[in-house]
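I have a structure I would like to understand better, so I am pasting it below and will then ask my questions one at a time.
Subset of chains shown; positions unchanged.
We call the chains A and B, going by the order they appear; numbering starts again at 1 in every chain.
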């Protein structure tokens, strides 16, 4: 098949944009925790980048998009292990082209989705999880929960338009409402319950230590999301353009939805609210980016911002410590987006004269995704709890997980940590002082 | 006459100490950040191939001006609320004060508290 250079350029860019989202998330989350655990928070994202980035080329692609589907649930991990098997590279080493795009570009693009999805979950267990356990979790979860879901929805599996529900109506998940957001949001809920609450939850404020970082993170997420959604059009064309405009409009409307809601309820429009509204709008538009009109996208963003603003309070009511509101933002807005497609889709939505079928099928795939994700995550989480354990010691949690686990503090504090200099160097010689080092040693 | 009671405590005990003082009847205090050096050791950090120890530990300083007669009780209240029984819990000390003024009104002495 012939190469479409324009498409390929766009997909290379899209992959780069989505890759940037995970560090963006690290900043978004990192700014939101207290100063004593920002590094650990960011390391959960960077750790996921390390593990999932390697795992994806080994068996992730094969399990998601391999040709040997196992009951529509996942594909054979060995078929294209290490990207072998002839579907990505031909025998002579040249790249295989499919629909104008080198398959290897698609591998890169898809890998970035796997990374960010796993990283999203980490917000639910901020400040308290063992780093080693998290690293093992990332490998297990991406393998057992993400790759199968990607296969089911996008790889021609159970929840795709080749699956059983498609007889009701073709399910719509443009860029990952189920695979990414409902999947991660549900996993976050389960993990928050299994790992348990932070010491002081509901009593101590635990406010964001650095809100400009949070806003920077939200901005990088927005920027990267263009690759996520408009890239999912798999074309440098009008559909990508529509997805682009819908994405941006929903993010804008998400800001307004969240700010208006909190202004009315609390009397203040906060910067944390603006940043959160951006993400809520973006999450909601993700499954719908190609199916709505821009005005529909604005409406969806507005609703998602408002609903998420209300939903983040639920954790206090029900007592689970979803520390950075992965449930309130990703699960809730992911559901809002996935289900409202049934109303707002210009092709088949209730508001546009469609039947109720689309709504039903959207609710169904959302439900199935929740159940699957919840069940798989519960098994993994409990297994890890019983073996490696999830929690750092209480002293480490109170004193700060950054120092305890990573042996670092995020910021230099003069008169604080950077003070003693008994640096024990391997074989540091008596270090003959250079010309400039003579004075000040007075007395 | 008044005294100044100064406490160096663990940061995470600040809330409880503040509540305890308030319960006792203290209506004002001044809080600041500090670093402590003592029996409680700091930690080791590794910076790209170099290892070093940091022997200062984050602490919070509380200062309360009180009437002479309240100094011992206030000391006790702070000690009580800040105590965890672990090394590094901190110190409380009392210093004589010769004059106090409230900036807003210019009042002096016990009325200025």
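Heads up, the rule we're going with is that a residue touches a chain if its C-beta (ideal position, glycine included) is under 8 Å from a C-beta of that chain, and two chains touch if they have at least 3 such contacts.
These numbers were taken from a predicted model, which means no experiment stands behind them.
The full set of protein chains in the file adds up to the formula A x3, B x3.
Heads up, the rule we're going with is that only the chains that are shown with their structure count from here on.
Interface residues of chain B facing chain A in the complex, by the touch rule stated above, are 12, 15, 35, 42-46, 49-56, 58. Chain contact summary for the complex, chain A toward chain B: residues 204, 398, 403, 407-409, 413, 415-426.
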